[in-house]
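What follows is a short report on a single structure.
Chains shown are a subset, placed as in the full complex.
The chains carry the letters A and B, assigned in the order they are written, with residues numbered from 1 in each.
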């Protein structure tokens, strides 16, 4: 069901489109997140640790982990859309599995069902500390494809 | 089922405890969020618009909306815990209802089931633009209470 390592490379034009859109997300820059890898229906985002990203105990706040997970899934879906499309998140659900502590977080978004209107993604977030990689969150997300001319995203319906 | 306006005031010591913990969340300060109201099992957080909070179309990124919703629910639960407790988010799910555009967002967290170990909260996010208040997200969250001595949050188990 999961195309894990099998995700195919993306053509340069679509990759450009994904990277340009990511570059317009003010929040990703503000958090310090970078787009590490884009393949067909597969995206990896990295978020290095900073005190500006913490919750009350000094770990990564779930809000930051969720933000990069949401973007990873959103762009995984977007990578499969035709050129004249916009993506919106309909909903997502995330389970926090372990304290998110480490040098950086890595969010992986992966399309598990691609439809004409709706796309479903699996989300995973890992915390990397030295050589150790720990799964800290896992989620599921529903995306909607919109014709770009509406200029309207985040409006499910 | 919803204690809407009926949420009772909190004693000053507990409110202090909630506000101190919120103050230690580096992410809330980095986003520019403030804790507007704390009552028993009820918390309101405000997040003014900034270009640093946007997604690719210039609206609030769902990640920022989710971050304040998660904190609002988390502190709503925390406000009902005994003094020697820590709170962790087990999971949450959020539906994006409308484009999150406006002068500021307001996240409301409200306890709907308070148990010895687990607490369930309802989450709502509104976008306020001038006199207009629009529901932009609604969610559901599960929290876990931990004895503070573990110093361990985000570790469901």
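The working rule: a residue touches a chain if its C-beta (ideal position, glycine included) is under 8 Å from a C-beta of that chain, and two chains touch if they have at least 3 such contacts.
Since this is a predicted model, take the numbers as computed values, not measurements.
If you could, jot down how many copies the complete complex is built from here, 2 of which are displayed.
4
Note that in this section only the chains that are shown with their structure count from here on.
Go ahead and note the Å separation of the Cα centroids belonging to chain A and chain B.
Chain centroid spacing, chain A to chain B, equals 22 Å.
Across the complex, what residues on chain B touch chain A?
21-22, 24-31, 50-57, 59, 61-64, 66-68, 70-71, 86, 88-100, 136, 151-156
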